[in-house]
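A single protein chain has been omitted; all remaining protein chains appear in their positions.
Now for subunit A:
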C-alpha cells in the first residue's frame, strides 16, 4: 500500500515533466496562440470528461446535463471576478461550491430515477439552468457576460486539471468509489451489502457537478466573454461522446477521449462543414470495432508495460 503513495509521487513527477515541456513550447512560442488556447481547452475538457465519468461511467447514472453545471461555475466565477474583484482561486472554489450545491439539490430528486428517465430529467434540468441564466439581466442575459479577465493560463488549467484527476482517481479507488461501482454493477446487491445507494449516487453527482463548475470557471476566464449558447445540451453530448469514446469507467480513457476529440475539432476548424461528418464517421467506426471505448474500463497504468515505470491507479 505504501507503494500506492510512491506511484502517486511518480505520476506527479511525470506530470510535472509534461507540464515543463508544454510550458517550454509555449514560452518559446513554438506553439502559436491558436494551439496555446486549444491546450487550455483540452485541460478544461479533461476536467469535464473525468468528472462526468464519475457520474456516468463509475456510478452508472446516465446524466446529460453536465454543461449546465459548467455554466453555473462559469457565471459564478465571472461574477466574482468582474463584480466583486475576487482573486481567481476564490472564484474557482466558490464555483465548485455553488455548482456542487445545485448539483446536490438536483441530484436528490433525480437520482431516484433510472436509465432513460434520468437521462431525460438531467437533459431538461441542464437546459433549465441555461435558460434561467439567459433571462437574468444581471449576468448579461442572452447577450452574454463580457469583460471577464483572461486569468486562465496554461499553468492554471494544467494544475487544476491535475488536482481534479487525482481527486477523482483516489475517490474511485476508495470505499466511496467501490460503492459507486457496486451501484453500477447491481443496485439491489449494493444495497444488500450495506451501501446506501441514494447517498452515494447523490454524492457522485454532487462532486461531478462541482468539478464541472470548476471547469466552467476556468472556461470563463479563458475567453473574455461567456454566452449561454456555449452550454447547450449539445455541449453536454460532446462531453458524453468523449467518455464513451475513451471508455466509461476509465480515467485514462476520459483523458484520451477529451484530448483526441478536442484536437480533432481544432485540426478541422478550417473545414467546419467537414468537422461534424468526420466526427460522426469516427464514432460509427469506433462503435463498430470497439463499442466499449478505447480503454474499456481499463486504466493505462494497469497495462503490463506501464506497470514498471508509471504511476497512477
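Just so we're on the same page, a contact is a pair of C-beta atoms (placed from the backbone, for glycine too) under 8 Å apart; a residue touches a chain by one contact, two chains touch by 3 or more; residues count from 1.
The definition used in the following text is that contacts and distances are computed from a predicted model.
This complex has a chain not shown, and the name its UniProt record holds, of "Chemotaxis protein CheY", "Branched-chain amino acid transport system ATP-binding protein", "Cytochrome d oxidase cyd, subunit II" or "SRPBCC domain-containing protein", is "Branched-chain amino acid transport system ATP-binding protein".
For the options A:128, A:193, A:234 or A:287, the residue in contact with the chain missing from this view is A:193. From the options A:10, A:112 or A:178, the residue with contact to the unseen chain in the full assembly is A:178. Among A:153, A:170, A:232 or A:263, only A:170 touches the chain that is left out of the view. Listed for subunit A, the residues touching the missing chain in the whole complex are 1-2, 4-5, 8, 167, 170-171, 174-179, 181-182, 185-186, 188-197, 203, 297.
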